[in-house]
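Below is one structure, written out as structure tokens; the observations come after it.
Only a portion of the chains appears, each positioned as in the full assembly.
Letters are used for the chains, namely A and B, taken in the order the chains are written, and counting of residues starts over at 1 for each.
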């Protein structure tokens, strides 16, 4: 017998290390999700929206956008992990392990891998490792995240158990299907000839676009992912919260930044891994998001002479043009920076 | 020759008992409608979004959400029945007769079954019985609704003809395909082990979530259903109306409540019937909707030992948490209650 989930969701004292949650409901993702994702984020990377290109690259159809898969899988975990979350603190060791195609039904589970009560005895940090599998049981995505969760009542906590978090996913662990071809990723398809070897560590790319987020946009996105976290939907209850407003799902900000980054990183056809990241400040409806990328490393992928990975720092800014904001040192914050993500994208190595 | 519909739609004096309207245009509903429905309402009941579960339950694919089918069929009737409606007064005898799958083209018709002029001679109540059929001509949905419709000019009306409205759909009349299996509706799929036998009449379920409705959300929903009722779309004309604002399509409120009710009624995999219901107060953009359910009866379905029906009173609240609102006696109103629906859902009878 699995114990019934409390009607009001789990609180900090309900978690114990080693516990496993099988998230519900399962969800079949299909081409329509891909289209709605485009309508909500403005995504333009052609591998995810051009069937002929996807086939020319060896796929049987357009793989679903990596971030759509991430959000759909993440959304499943909310009811068990972050329904009573105060803040989503960070991500680590996010690995995109296999392409996901239209018609896939994701099964997602999470294991509690760490717990740390806050000294005020009213909340604590829950660390979970989540895994998403496709219909064949193949793991397509795995990630660690940690969230601050309210407690039901003041508590005196046992010794904290903080898991070791890998500083990065190693390029050896990037999973790239052997069949993937990149010759078709031509400038006439992507709009740019700039590929892996054309970028140098230290280079900064300020993407020209900006996108203002509306309440309908971020709520529709979260609903699409069946993410039921209250903070995104309930303006009435939010009046009693510190910000007094609904919070934009942080993942939507990541998607908006990825979408804006098409102008400048046209050939970044997929995400290999997210090494770590955090939502430095909350985003609200009405905020305009801009994006800067800083190239931090050019990574070689074992066994692939045709594809490399570009390690990037994605900075999401709100209500400030990138040109007006200096890049803070790693780990430092800036009031205009809402998102600071360390991740690696896949790119053809040389001009085709 | 069918007479041409007036450009400004029908008014009260245009209707006569026995008249039949074949609604236009026909509309093919598909998986993309199901996805957009999820994005707009946050629906999570797994039968409608997990293909493997749908197949394990005996379906050939995910049946479309019962309420999506209802709204799509209802939307068709608007141009002929409620284009000049002042208010949608109530529903009765709503029967969900067969699952509807992606690719179905609904044909909908309505017959006027009653007319009652208001004493002011400026409006009247029109009662219609509507029927939706699929491509094979199978009736998939039938319902009665009555609306208050403006008159073109002051009138002296003939004797009212008010149809007898059934107080409920009898469980003998619930249509459940013989092939439907519920063994797969496991806690690991739905998130809860609570099934038919675990609920008792009188039990109250206050669903924890709340959802604020935006103009884009309810308009996109009504557009998806090709519901062209002016009151939902035209803010300029609305300035001259009593409320001064666009009205949210009442069906969207029902969908939001059904969506919120997933947390607490996880195993309610379908709707058997809506016995009656009314929109007690209007809903506007900016309102936050909450939902309470009261179990009013546990119904046995003839010939099924595995599935029962739970008769429920669905209360939709706006800008008030369920915990703060007492349940009014049947037929009584409360200023915070916008929706009061008497309906029955299908549930597995015993734990699997």
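In this section, a contact is a pair of C-beta atoms (placed from the backbone, for glycine too) under 8 Å apart; a residue touches a chain by one contact, two chains touch by 3 or more.
This one's a predicted model, so the numbers in the text were calculated from it and none came from an experiment.
Trainee: Tell me how many copies the full complex contains, given that 2 of them appear here.
Mentor: Whole-complex copy count, per this file: 3.
By our rule, only the chains that are shown with their structure count from here on.
Trainee: With centres defined as the mean C-alpha position, give me the chain A-chain B separation in Å.
Mentor: 36
Trainee: Within the complex, which stretch of chain B touches chain A?
Mentor: Of all residues in chain B, those touching chain A are 31-32, 34-36, 38-42, 44-46, 49-53, 62, 187-194, 205-212, 214-217, 220, 263-264, 266, 286, 288, 319, 321.
Trainee: Help me check something: in the complex, which residues belonging to chain A touch chain B?
Mentor: 1-2, 4-5, 7-9, 22, 24-28, 30-33, 35-36, 40, 79, 103, 105, 135, 214-216, 219-224, 226, 228, 230, 233-237, 246
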